[in-house]
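The complex appears here without one of its protein chains, the remainder shown in place.
Just so it is clear, A, B and C label the chains in written order, and each chain counts residues from 1 on its own.
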Amino acid sequence: MAMLKKFRNLKSVENTGFGTNSNNTGGRFLNKDGKPNAIKRGVALADRYSWYHTMLQMPRGKFLLLLLCIYIFINLLFAGIYYLIGIDHLAGVNTGSSWKNFTEVFFFSAQTFTTVGYGRISPVGFMASAVSTFEAFLGLLSFAIATGLFYGRFARPQIHLRFSKNALISPYKGETALMFRMSPFKNNSLSEAEVQLTLAISTEENGKVVDKFFNLPLEIAKINILAMSWTIVHHINEKSPLYGFTKEDFANTDLELMAFIKAFDDVYSNSVIGRTSYHASEIVYGAKFRLMYHPSEDKRSTILDLDKLNVFDHVPLPASEAAAIAN
Amino acid sequence: MAMLKKFRNLKSVENTGFGTNSNNTGGRFLNKDGKPNAIKRGVALADRYSWYHTMLQMPRGKFLLLLLCIYIFINLLFAGIYYLIGIDHLAGVNTGSSWKNFTEVFFFSAQTFTTVGYGRISPVGFMASAVSTFEAFLGLLSFAIATGLFYGRFARPQIHLRFSKNALISPYKGETALMFRMSPFKNNSLSEAEVQLTLAISTEENGKVVDKFFNLPLEIAKINILAMSWTIVHHINEKSPLYGFTKEDFANTDLELMAFIKAFDDVYSNSVIGRTSYHASEIVYGAKFRLMYHPSEDKRSTILDLDKLNVFDHVPLPASEAAAIAN
Amino acid sequence: MAMLKKFRNLKSVENTGFGTNSNNTGGRFLNKDGKPNAIKRGVALADRYSWYHTMLQMPRGKFLLLLLCIYIFINLLFAGIYYLIGIDHLAGVNTGSSWKNFTEVFFFSAQTFTTVGYGRISPVGFMASAVSTFEAFLGLLSFAIATGLFYGRFARPQIHLRFSKNALISPYKGETALMFRMSPFKNNSLSEAEVQLTLAISTEENGKVVDKFFNLPLEIAKINILAMSWTIVHHINEKSPLYGFTKEDFANTDLELMAFIKAFDDVYSNSVIGRTSYHASEIVYGAKFRLMYHPSEDKRSTILDLDKLNVFDHVPLPASEAAAIAN
Partner (left out) sequence: MAMLKKFRNLKSVENTGFGTNSNNTGGRFLNKDGKPNAIKRGVALADRYSWYHTMLQMPRGKFLLLLLCIYIFINLLFAGIYYLIGIDHLAGVNTGSSWKNFTEVFFFSAQTFTTVGYGRISPVGFMASAVSTFEAFLGLLSFAIATGLFYGRFARPQIHLRFSKNALISPYKGETALMFRMSPFKNNSLSEAEVQLTLAISTEENGKVVDKFFNLPLEIAKINILAMSWTIVHHINEKSPLYGFTKEDFANTDLELMAFIKAFDDVYSNSVIGRTSYHASEIVYGAKFRLMYHPSEDKRSTILDLDKLNVFDHVPLPASEAAAIAN
């Protein structure tokens, strides 16, 4: 535990937004997808969720299925109402069994809600006409809302960026460095990309386990265009809280790296942000990323191999460092 | 009034946007919901309100009701026009009493406006056809506008954040501090949150009551992720305009704290802002917030109890301070 | 021309975006509404205008009229096509005179374009069916575009701010100051408002008239909340390029003040900008704005009288200054 004492001299930061005792038993602060690992309680469900945020973040298939279910449900409801009013208030219905009658009013309801209005079946009585007048109104509003949701879903600025699954401890300038990398994977381009890296580490203080946070300085923290892959490098030198960490220390210490990136997406013309986290178990000690781009065959472009994002080779690390601390 | 003289030595700020004599008699500058407590006069109503801003800020139920009323009103209007043109210009009308005739043209109007167009009733004469041509056009434009309003309403970036109802004067590092806290309560997350705190205080100057404003420095004014609750702390030390205030001073002085927060919402991908204000009567002297988060049962997440946002305990404060000033 | 020599010693700025000889004969750089007073030539009309920008900036009435005209035009076009195909391809047409036939196909076209589709008239032949299939598609796309335009129009962040018509030279701290003011006039509120003021002045240099630009420092250039009126004050002291200007100098010199404001609108949750310009002829020498807000009757709010925005009183100015320069 030599190195734990050591980094106590370094200034920890308090502006991460996480408390020092919020999560001191091995859980993550950030999930892998960058969302805070916190559960909210004490407010009503309706207050706790923004239905719009929920609809926006729902997977595509689920979202479409939900819309279909709502459509069927509303039509069943109105079919019920028309059925209660009586099918004699609807002209053109092919009467028959109760089931047949119900399907006819159901289809009439759908033709009204979607404003198709073939007119084979049409309302004649006052009640049926009034209900269908309201249903058509509701139908159009529903599709107005659906339009907004669709637009909200696909126009929502998202960072189309992938992070390497692992962070590596690699050789760097005769010492070591912590590295991970990221790459945009769609036909977008990101400008003025900026990364912040924070280390969360559980440590014992006066017999109590508390969490400490450190900002890790990066070799390059901001780039003009994020067109290719970008390898984030934190040089593990004397000023790093990770200085002197051995393979065993990485394995035994409860630490987490939280990465935050902000960039400007050209197509959305909007700032987008991304977050990810590397738990101690996702840090590979003694490894090096393989280069993931190379010139094209005609030597006029660059090829970016996105499937190599997390490809690395195990390499020995300079041994002097741990020894240096031991002395 | 010892402390009032005292803070005259501190530099007050003039860039709050509020005048020194705009509001010198006990009213608030900001309402609790963060809107300026000002009434605009001297412009026509239509100019003073942006109908779009009004529609966006209207409660949901009221908004839907308004749309329904507009729908009914427009149909009544067109029903009147068709009725005046004569129901013989409409084919398929089941004629009868005047009331029956009117309901038929009303429903025809609704079927046209919503573009359902069953066709049981259809226009045959030139006038009725021309009016229905225009009504269908108007109908589609109306739903186009409604679509825009719905989207504008739910896509409008809002800060889903709650503030504690009270601000507290709590013990802090052997002295005291002014504290209040806030917490996001929906499934959103806020990045790069930043708070500014301004004190407005009424004071007598040359026999005239004027308002003075002070920026209150905060222990942490910016955090990376606002995922948990965040307690804002203004240390009441020698540099604070509140230094030496006793319980009675807080009760008798006409002061107001104005808090302003700006953050980046991940789902909206947009900056959002929030404001609130604490009037002297909402500041509790000698109290401390109770911790509102704790590890989950399985120790892998953090639980945030949102109903504890304003829960505090009364505690004694260090007594030395007021005495220090008296000397 | 003493003062013209004088301000030659002051550093002029070159980053206004206007050239030094672009406009040296009395015209404005900015129009009163803040748009640059420049005419673009040498590109095709279609390239020079963004139709979307044009549609967004068009007055409301004109915009609605344009939509109606497009609607009528498209229906006339399709009516012509159906007429050429032959009205025998449409079932249910009440034939008669050519005019009557044409009106029938016109109304059929409208019923198709708006997707009302009563069905009294319906296509039977292949050609008429194919054309109506295309027309209904076109109709829906047109209303999709109209929806986008409506939303674009009312969701477009605009600064709801008025500027005083005149800028004044007022007494200020024993010397003089250039002042103008602005006020939000709708139910919006602006945060973090920031103003830049640039002076453009035509001056003779080596016998050639050139334009010089100066940034005018402001007493308060940024405020937290722009809830009330805001008076912009440029103190005319020794460091000001306007120092020593007499009433005659203001009248005879070709100068222009360009004001630029940027703020964050809470409802749009977006940055908004505004610009205006004061030509020499709009600067009133020796006048003072009248206070435009006062406490409400119940002393709990502030009343803002927007119709007083440009109300000022003529006042004498301290005389010493011009004399000081003469010496």
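Keep in mind that, in the parts below, contacts are C-beta pairs under 8 Å (C-beta built on N, C-alpha and C of every residue); 3 or more make two chains touch, one makes a residue touch a chain.
Keep in mind the model is a prediction, meaning the values are calculated, not measured.
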| item | value |
| --- | --- |
| Contact with the hidden chain (one of A:Y49, A:Y71 or A:F126) | A:Y71 |
| Touch with the omitted chain, as defined above, among C:K32, C:R156 or C:K288 | C:R156 |
| Full-complex contact with the absent chain, from A:L226, A:L242 or A:L317 | A:L226 |
| Per the touch definition above, residue among C:L67, C:I236 or C:V272 touching the missing chain | C:V272 |
| Contact set of chain C toward the excluded chain (per top definition) | 14-19, 22-28, 30, 35-43, 47-50, 52-54, 56-57, 91, 111-112, 115-119, 122-124, 126, 129-130, 132-133, 136-137, 139-141, 144-145, 147-148, 151-152, 156-158, 196, 198, 260, 262, 268, 270-273, 275 |
| Missing-chain contacts mapped onto chain B | 115, 117-119, 147 |
| Absent-chain interface as seen on chain A, which is shown | 64, 67-68, 71, 75, 94, 103, 106-107, 110-111, 114-120, 143, 146-147, 150-151, 154-155, 160, 185-189, 191, 193, 220, 222-228, 230, 264, 266-270, 293, 295-296, 299-308 |
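Just so it is clear, only the chains that are shown with their structure count from here on.
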| item | value |
| --- | --- |
| Third chains touching both chain B and chain A | C |
| Rotation angle (°) superposing Cα atoms of chain B on chain C, nearest 5 | 90 |
| Middle chain, criterion being Cα centroid separation | B |
| Equivalent interface to A-B, taken from B-C or A-C so that over half of the residue contact pairs match | B-C |
| Where chain B and chain C are represented by their mean Cα positions, the distance between them in whole Å | 28 |
| Centre-to-centre distance between chain C and chain A (centres being mean Cα positions), rounded to whole Å | 39 |
| Touching two or more other chains - residue numbers and ranges from chain C | 115, 117-119, 147 |
